[in-house]
Structures are given as structure tokens and as C-alpha cells.
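Of the protein chains in this complex, all but one are displayed in their positions.
Chain nomenclature is as follows: A and B, assigned in order of appearance, with residue numbering initiated at 1 for each chain independently.
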Amino acid sequence: MLSYFFKRLLMIIPTLFCITITVFIIMRMVPGDPVLLAMGDIKNPELIEQMREQLGLNKPIIIQYFHWLSRIIQLDFGHSIITGEPVLSAMFERFGVTAQVVIISVLIAAVTAIIGGTLAAWQQNKAMDTAIVTFAVICMSIPSFWLGIAFILIFGVHLQWLPTVGYVSPLHNLTEGIQFLVMPIAALAIAEMGGILRMVRSTTIDVLRLEYITHARAKGISEMTVLFRHALKNTFIPTLTLLGLIMGSLLGGAAVVETVFTLPGLGRLLVTSIYGRDYVMVQGIMILISTSYVLINLLIDMLYPLFDPRVKL
Amino acid sequence: MQQKTESHMSPPTHPLLEVKDLSIAFPSARFADNKRDKSTTPVVNRTNFSLKSGEIMAIVGESGSGKTMVARALLGLLPSGGIISKGSINFSGEDLTKFDQQQWKNIRGQKISMIFQEPMVSLNPTLKIGFQICEAMSHHTSLPYQTIWARAVELLTQVKIKDPEQCMHKFPHEFSGGMRQRIMIASSLMMKPDLLIADEPTTALDCIVQKEVMDILLNTTRNEGTAVLLITHDLGLVAHYASKVLVMEKGNVVEGGKVSNILDKPTHPYTRKLLSSLPHKPEPLEAEAEAEAEAETANCIVSIKNLCVDYPIRRQWFWQQQQYNRVLHNINMDMRAGETLAIVGESGSGKTSLGRAILQLVNASKGSISVSGIPITGENPPSLRDMSPIVQLIFQDPYASLSPRQTIGKSISEPLLLKPELGKDEITKLTKQALKDVGLPDDYYNRYPNELSGGQRQRVSIARALISKPKLIIADEPVSALDITVQAQILSLLTKLKQKYGFSCIFISHDLSVVEQVADRVVVLLHGHIVEWGSSEALFNRPAHPYTQKLLAALPELQAKGEGSYALHTREHQHYPLPSGYQEAADYADAQLSHVKLSDSHYVACQKTL
Partner (left out) sequence: MIKNIKNMQPNALIGYSLLSMIIIVSLVGAIISPYDPVEADFLNRFASPSAGHWFGTDEYGRDVLTRILNGTFTSLRVSTAAVILSVIVGVVLGACTGYFGGWLDRIAMVVVDSIMAFPGLLLVLGIMSALGPSELGIIIALGIAYTPSITRIVRGTVFSLREKDFVEASKLCGNSDWVTLFRHILPNCITPIVVISTSIFTSALLSETALSFLGLGIPPPEPSWGSMLADSRNYLGLNPWMGIFPGLAITFTLLSINLIGDALRDKWDPYMRNL
């Protein structure tokens, strides 16, 4: 078991390495002098030279990279150009909000999709199936941010049931906090549900065609047991992979939903940093989000042996 | 359980199962090319048969005969879209065609049980064996789990599984195909069903394992008093194990009755065709012909010396040293030009690797191979392009050997494209000639593989192999995936073409009856070692190695007795002992075998006794 874990851990190290290289390259792609960008509006030439020394920009680019990398590894992400606050703490403040929204949306979407997909596969080509599939396709075609805007329009502006801007942490005040989160989570969950549902449905259809399912039926077991005890365990593995991917795309796309609902999350911070040319912050957020994504996938990898005894430990 | 003993004591007056006029159709089926078939051709048409308690009956037919559909209908497990359009199935007084889901749940697993063809996919890979075996019983009865568990262990012992208690805690992927099939047998007999339906239970297994599984199946069902309905395409199995038989062709029952009667006097033309398609022994060679064959020893088309082939084992960590698994040990073989040499073995014996090594598709780690005088191992071996006009391959799977997106004509003519001296017209002419040779009409030139049947595709494969007029053709299980009647056609086609073009043929197969029909000489492989080789006549009549003897004993044979009647024939297996001072190797992994000459055309390889 341990060797499986270590092997997987070792395999992500080159990936993490490449993430840092990619971010470094992107940031160097920004046209203009990095120092002037870092310093913003200060025009004193002596200070600029000092900064240049400090940032090590006189040295070859490879040295700059390793210099920067060593600081990242020590968790020194620098300071925001706009606000001056340390990037790391700024990110972590916002991380909680984004995490809440993303994790809950994925859970809701996953549970609904697994149940819906399994039922649809079971009733393949009959009325229930067609209805569920149509629902899934429509969900997949609606952009999450438009759904968010529509929700704001209906529930916020017209019916005035829910607040349209702002955020209160549910950890401080549960009932108030939930009000702010209902719409963004609903928008994200509904938009992602479709894709997962279709995947669960097609995997379940595949599994239901396999002989051990016919065999289970031949033993006289009830259909529900066949579906949920025999079939589900086998469809879970590809679904699990997909969940990892979805969570990833949500982490990336949270930017848009957070902007719509003005939630103080990581995504919105990224967007405002891009507007403000705060490249230090942008770098930090990109590394944080992609590293989280890699770790989430690692976690999912670790869960495989639980579901598939054929996976060699 | 008490009821069963009662029914044993008083023999039943009416049959356990009575099927009358059964018709199955797929009225709204869509076919492969997305056209809806207007006429609802029944897949099974008006089938009648009956089965008494404890009786063993077989339904035999080729693919498309409808036999599997009948089996499925008996458990209400027709694939979606299928319905029973007519007829009745009377089981213990109830009509199964009128059952609803609840009634089916009571019958399935309890009164009627089924085992399937592919043991590799019949068990859920994510659930433990013990759980799967006990599931049905715990679902249907309210017996305590320990009782159910104990019965499972008892049945596992009956099917000869070692350490049955351990087995219950393991997962399916830890067992081989034969063992999984035995587990399936145990599982289906848990609730002492009245009827066990076995749908091609041994088709996916090696022949020695086949015999073991069938013997176990019949013994356990005899002990429990279960009637058996055996669905198969193998007439040999039918003759050996069944008392009654039903012959089906394209959905219709063409003949039915007692096995001995049908074999003795088959009346329907299809039954006769099936029986005559069985591989048969060729006419024994005249003495002169044999002498001539001997004289050509010098003319070797393939010469293999001390060949070893290793396959790399997957490494855990990339810094570990690469380990290898030896699949062929010290193979020494000479093949005369113009003969048909059969390489026989079960799965894992290395026969496929041997064929691939001669074709240079697999690298030899040690030893040498030379084909038609050209050494193909060692430094500077010739390229595949150079060897292509000399040696060609016919593949086993007719469905995978042709590129789906190329027309037949293009596939056949492909080997010729690398000959710049041939013009386009010349190539077309040669391709059409090849089509004619294999008995396919000219207009097949522009068709695609998915429009052809398995047998036709195999003919195309043969045409492709022949078109460059190679000196040696390696046929890797060329008929294993085909129906019996088609098999007979392809074998006779190969023989005819060999006579016409005079190529040598290496015939790789696990089916000894086919080998007996076509081969001049035979080589037997076991775990990567050659254990016996010699002329076909010597090997089949005086098998020396215990493994060869086991292989032959597992072959239930039907022999023609003249005037269109057949009978089951068991080979006279006089025990031919190994020469004194020698024994069979205990462990073949590193065994050093010595060759012992039994006669000019018969050798056996075994270990010296210490």
C-alpha cells in the first residue's frame, strides 16, 4: 500500500516542477520591463536599479528561475503590487470561500448525477431515460454564469428572496451565510450536472451489458440490488476520474461565478489581479490552484484501490 | 431440501420442462447499418422439446442457430427488444412465458440456474467470491449465513477447488478461467435447482481444462439430481456427455432425439453436413510416399537451433533491473520444404511466440533461426520487407486482421505495392486471380470488411498471404474462430491451395482433431518446451509423452462408421510409458530436457531420472 502511495507521490513531482516552469514562462511573456511592472508608478531611476538588483534581473534567466523557485518552495510568494499584502495570506483568506463553493457544488452535482445516470441507464431508451438525457443535455448547454445572472434576475431582483451581492461566512453565521451561497452553488451544480450524468449513464450502460450482470439477474436478485450493488461499484471508477476533472474545471471557472456574485474568492481575486496588472498575485494564485488540482487528483488516485480490487498496490 | 429427496424417490410421470411451439423475435430491432428490418424474422421459430428430471440434453448448432436465445428465454433473460411471440414453456406445471418479474425472481437461481460462456467476465470483479456465491441463497431464503457459507464451501470442495475456505475470501481476478468456471458451477448449484442451463460452458477453455470442467459439471449435477440443458456447438461434447440432442439451424429445430440414434442415422441434411464437417483422419500415406518424404530431409525451409525467447516483465520502479520471463526454452526444430508442420499447445505454451519469432515480429534472445536458408537472427537480419515475399502469416481473428477502412481489393493487393516492377493493371489482375483462388467473386474487390462474414474474411486473409507467392505460410489458429461448417471449407481450401502452389505451412493450433486432418508432422509444446515431435501418424497412434496422452484423452471424438453414421470413439490409450531412465519434468521453468529418439520419425523430450 505504501509503495503505491510513494510511487504516485513521486510521479507528481515532475508535474509540479513543470507547473512552476509554465507559470514562470507565462509571466515572462508579459510585454514590458518586469521591474517597472513590479514597481508600478515609481519613477526614481535609482530605486529602479536597486529593484532590478534585488529581483536578480541582471542574471541569466535560468538563474532567475531557480532564484524564484527557491523562494516559492519556502512559501515566499512575494507581495501584492497593488495592496502590498503578502500574497500567501491573501490567497488563503480567499481559498476557503472558493473551496466551499466548489466542493459543495461538486457533491450536489455528483450525487444527483450518479442517481440520475444510473436510473437512466437502467431504463435505457424508455421515457424516463429520454427525459433525463434531455435534462442533462440542456444543463450542459447553459453557461454557469448566465444561469447565475438569471438567478439574480429572478430570485434577487424580481422576487427579492435572496441577496445578490456580498458574502458572509457560514462558519460565522449559518443562516445568513447560506443565503449568499445558494445561488452560486446552484448555478455551478446545475451547469456541471449534465456532463457527469451523461458519463455515469454511458458507463452504466456499458456495465449493464456485461455478463456478470446477466448472471446476477439469473440468480433471481431484485433489480435495484443488481443496479446499486453490482453495477454501481464498477461504474464508480470512471466516474471518480471524471469528478476529479470536473472539480478542476470548476476551480478554474470559479473565477467567473465569483465575479457574477461578487464573492470574495480566489477566482475573483485572480481576475481583479489581472485587471490590475498585479502579476505577483497572478503567479501565486496560478500555482496554488494548479497544485491543489494535482493534489486532488492524487487523492482520487489513492481512492481507486478501494473500489477496484484489481488495482495492484 | 426435504422435497428434493421425495421427488427422487418417486420418478416423475410428466417431464420437468416442456417447450411447445416456442418462437422468439426482435420486432423493433435495428441492425448494424441502421436500417429497420421490415419483416420480423423470428430468431427462433416454433421449437419443441421436453426434458425429464435428471436428464442431460444438448442443443447444438452454429452461430445464428438461435440456441442461446432459447436458453435465455427459459430464464426470461432475453436481450432488450426480444419477445416471445408464440408458444409456451411449461416448467413443473407453470407456464414461464406468462411470468411477471416477481415470479421470475422465485424461479431464477432456485429452480432454474444458468452458467455462461465467458468465465472471465461472469463474475463481478469488485465483489468477493464468497459474497457472490452466497448472495442468491441469502436473498431467497432466511437461513442463517453460517449455513449458507457451509454449503458454499461444501460445493466448492465438490468442484475440486483447493482451499475452499480461502477461496471464498478472494476476488475473481485471482483465479484462472477453468477455476472460475468451476466456481460458477458451485454457485449455480447452491439452491439445488431442478434444471441447470449451461450456455457454451467450455468454449473459452483449453481442451484439458474443458474435459475437467465438463466431468465435474456432470458429476455434481448427477449427485444433486439436477437436469442439465447443454448449449454447445461442439458435437464431440454432445456425443460424450448428453443423452438427448436437439439440432438447430437458423432458428429452426431440424432434428431431435436420442444422441445414439441421431449419430447412428442422421436424417436431416444439415445434421449430416455438421457431422461430415468434423475434422477427420486423412488417408494413411503409402509407404513409398513416406520414403520420398524422408529423402528430402536435406531441403529445410525452416531451421531453428536452441531458440530462446524472453518477454520483459513490467518493472515497479524505473531504476530496477529489467527482469525477463522466458516463454520459449531451447527450441530445436527443422521443417522440410513442402510439408505441413503443426505446432500444438494450450494457451501459454509459447506456440504463438514461436510463430512470431519466425516472422521476426518477436526477438530471439538466444539461438538462431533460418528461413529458406536466410538467417534471420543475429547481426544484420533481413528487413521485414525483404522477408515479405518469402514468409507470410494468416491470422486467427478474421475480424481484426483486415483494416476496417480499406476495401478488400486494397487489403489483398497491399503486399504487391512494394514491388515497383508491377504496374497498376498487373496488380489488379493478380488481385482478382487471388480472389478467384479463394473462392470469392470478383465484385468483392470493392467491398469493405464489415460486409463480409467471418469465413469470407478469413478467405481474404488467405488471399492476402498468398498473393506474393511466399514459400512459407504460417497459419496461426486460422479456423479457431469459425463455425464448424465454415471451418471445414477453409481447411479444404488451404489444402487445395497448398497442392496448387506448393508452399510449406506451419499450422499453429490447440485443436488436435483439426491438426490430425491437415498435418504431416506435429510438434507439441508445453510451457515453452518441445515435449514431443514426430510424424502425425506416430504421434496420434503412439503418443509417448504424458502430456500428449492427456491432450489426446481430452479429445472426445466422433468417427464416421460408414453409410453416414457416426459413433463416439475413444482412442485406445494403451499406456505408452516413457523410455526407462526418464521421467516427466516436474517444473518446466528451468528444466533441462534430453531428447530421446523413439523411431526415425518420433522423438520425445524428457528429464533424466536422477
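Just so we're on the same page, contacts are C-beta pairs under 8 Å (C-beta built on N, C-alpha and C of every residue); 3 or more make two chains touch, one makes a residue touch a chain.
Just so it is clear, the structure is predicted and the values come from calculations on it, not from any experiment.
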item: Touch with the omitted chain, as defined above, among B:R464, B:H545 or B:H602; value: B:R464
item: Hidden-chain contact residue, picked from the options A:L210, A:I274 or A:I300; value: A:I274
item: Sole contact to the chain not displayed, among A:I132, A:M193 or A:V256; value: A:V256
item: Which of A:I82, A:M140 or A:I300 contacts the chain that the document leaves out; value: A:M140
item: Touch with the omitted chain, as defined above, among B:Q158, B:S401, B:Q456 or B:S535; value: B:S401
item: Footprint left on chain A by the chain that the document does not show; value: 14-16, 18-19, 21-23, 26-27, 29-31, 137-138, 140-143, 145-146, 149-150, 152-153, 157, 247-253, 255-256, 259-260, 270-271, 274-275, 279, 282, 286, 289-290, 293-294
item: Missing-partner contacts on chain B, residue numbers; value: 32, 34-35, 359, 361, 383-388, 392-393, 395-397, 399-406, 411, 414-415, 417-418, 464
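Assume only the chains that are shown with their structure count from here on.
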item: Chain A - residues contacting chain B, complex; value: 3, 7, 124-125, 210-212, 214-223, 225, 229-230, 233-234, 307-310
item: Footprint of chain A on chain B - complex, ascending; value: 75, 77, 80, 101, 104-110, 113-114, 116-118, 121-127, 135-136, 139-140, 171, 173, 184, 187, 316-317
